[in-house]
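Omission of a single protein chain aside, the complex is shown with its protein chains in their original locations.
As written, the chain order gives the labels A and B, with residue 1 at the start of each chain.
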Amino acid sequence: MNLWRQPGFWPSFLLVFLSGLVVLVLRQDTLRETAFTVLMFIGLASSLNILMGYTGYVNFGHIVFFGLGGYFGFFLVSEMGWPVYLAALGGGVLSSILAYIIGAAVLRLRGAYFALATIGVNEAARAFVSNFEPFGGSTGLYVNFSAYDRYGGAGQALWFTFILLWLVVLAVIVVSYLVKRSRFGLGLSAIREDEDTAMVMGVNAPLDKTKAFLISAFFPGLIGTLYFFKNGNVEPDDAFRFQMSLEILVMVMLGGKGLLLGPIVGAFAYERLRGYLLTSVIFKNLHLATSGLVLLLIVLFVPGGGVGWLRERFPKLRRWLE
Amino acid sequence: MILQVQEVSKRFGGLQALLDVNFELAEGQIMGLIGPNGAGKTTLFNVINGVYPPTEGQVIFRGEKITGLPSYEVARRGLARAHQVVRPLNDLTVRENVMVGACFGRERHSRSSAASLADQALTQVGLIDRADQFALSLNVAQKKRLELARALAARPYLLLLDEVLAGLNPSEIAGMMETIRTIRDQGFTILMIEHIMQAVMSISDQIIVLDYGQLIAGGNPQEVANNPKVIEAYLGDPEMTARLLAE
Partner (left out) sequence: MIHVLPSIIDGLLIGFVYGVAAMGLTLIWGVMRVINLGHGATMALGMFCTYFLFSDLALNPYLGMVAVVVLSLLFGFLIYGVALQRVIQSGYLSTLLATFAVNMIIIGIGTAVFTTSPRNIDFSAGSITLGPVILQGTRLLAALAAVVITGALYLFLYFTRPGKAIRAVSDNRAAAELMGIPSSHVLALAFGLGTMLAAVAGGLTSTFFPFTILSGATYQLKSFVICVLGGLGNPLGALVGGLFLGALEGIVPTFMPVSWVPVVEFVLFVLVLVVKPTGLLGAK
């Protein structure tokens, strides 16, 4: 398949590509920090979408892979002295291995039972890492500042990390699209709609959903390493916020699950909304409540999410809004 | 023989759903599977295509033992099924539904070749003008055709049809029967569960009858129709039936 001729691919790819490019051209530190957060959530939400939107398995523990993969990658940087790009790959690979192990157990569950089990996995992982001494226990790990020298000082290292994140998120978009348009992706949709029927039609559901889980878990591990490297430290409460798992889920819903563009728009919208609420005089103290209200309205009245709604409303745009 | 079912039994807890079922199906034939409600017909289909394993016995498909294989492995070996309760993949288009059959069935097509195969199957069942609609929007008769198209697109050696005529009006039934005949003429072997007696008698080469989980009769439609056991199973009392038939 020639990616460059696919109308459904371009809007998503360009959106991420241009937002990164703008930051690189303007070279402002504050803008970079904002963009880092937004891109990070786009990557996390899009990778969650592969399991949740395409396959129909709602994972409340997506942040586990961000946390554990990130911890491991950070450990490779700060304790083993690996360059950050290799460490990030290491974090991603570890996340996928963990997904394989966790998936062997929990992917046998369906629907709400799977969702509940992933809440348990999230909490078990957090509690475990808080007690795991090589990862610094409850105080976590700090990066030695000499680790930044390799990239020409802390300032340069931050820009380097940003570029890496940008490339990773672009990769998430490409992979998401390829999965969606492939035979494998068709099998995932069949699993989402009716797993038993899919199997009767020849879809190897146990294998395919495991594969989807591995792909979905790989990117958070990469992104986690980059995020903690940028912050300079990692601690359990930062790495396994159940709240954050939920926020990612909300982003996917906000934009439209199962769509390539959905999580991107959702992450943008959610982050902008949060940024606005946190800085506005009226809403500053009520930002959480207001976000909750917005979510409730979306769930009640626009269940397909923003992009899903556009697709319903303007069928002609569907080719571009995949 | 394309399918051999040997001494198959299935128990669910205390319920004996199938007991010592034996039959063989020759290539290129249409075999009807009939029996009263709750006789175990759908259970037999589920055992044959691997939804669950039999408690005892063997299923042999094209010379290979497929007993206990998961349903997707059975599907890949060339056995496709249309369900009694239609189960379209609602959020996919009609064409995508059928493509799943082609992509994951016996020939394991790529997505692009599956699309053209899907259109072929949709043309055959008369649903091609609905190809781009969501499966959710179809009516019952159309969903039944979709089930059939999906099974066909898998290019199976053997098709299991579970009451594809149920819920259709007379003219729809006639159309569906016509479609099934053309499918047979293309070389597919068909095993079908059917309640509409007139239809199954006219279309089948062979008929087997299941009652309380056991095969009570088998043979060509003529033989089965005149078998007193069959009449008893359906109507309860042979004397009463004889009287009714005499009138």
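Keep in mind that, in the parts below, a residue touches a chain if its C-beta (ideal position, glycine included) is under 8 Å from a C-beta of that chain, and two chains touch if they have at least 3 such contacts.
This one's a predicted model, so the numbers in the text were calculated from it and none came from an experiment.
> Checking the contacts here: which visible chains does the omitted one touch?
A
> Return the single residue from A:Gly81, A:Gly155 or A:Pro303 that touches the missing chain.
Going through A:Gly81, A:Gly155 or A:Pro303 one by one, A:Pro303 is the residue touching the chain not shown.
> Thinking of the whole complex, not just what is shown, which of A:Ser12, A:Ser46, A:Ser95 or A:Ser130 touches the missing chain?
Final answer for the missing-chain contact: A:Ser130.
> Just name the one of A:Gly81, A:Gly155 or A:Gly292 that touches the chain not displayed here.
Touches the omitted chain: A:Gly292.
> With the missing chain put back, one of A:Ile50, A:Leu89 or A:Ala115 would touch it. Which one?
Among A:Ile50, A:Leu89 or A:Ala115, only A:Ala115 touches the chain that is not shown.
> Could you pull out which residues of chain A are in touch with the chain that's been left out?
Answer for chain A: residues 58, 105-106, 108-109, 111-113, 115-117, 119-121, 123-124, 126-128, 130-131, 138, 242, 246, 249-250, 253, 285-293, 295-296, 299-300, 303 touch the chain left out.
By our rule, only the chains that are shown with their structure count from here on.
> How big is the gap, in whole Å, between where the Cα atoms of chain A centre and where those of chain B centre?
44
> Can you name the residues of chain B that touch chain A in the complex?
49, 51, 70-72, 75-76, 80-81, 83, 87, 89-92, 96, 99-101, 103-106, 108-111, 114, 150, 154
> Under the stated contact criterion, what part of chain A meets chain B in this complex?
Contact set of chain A toward chain B: 181-183, 186-187, 189-190, 192-194, 196-206, 258.
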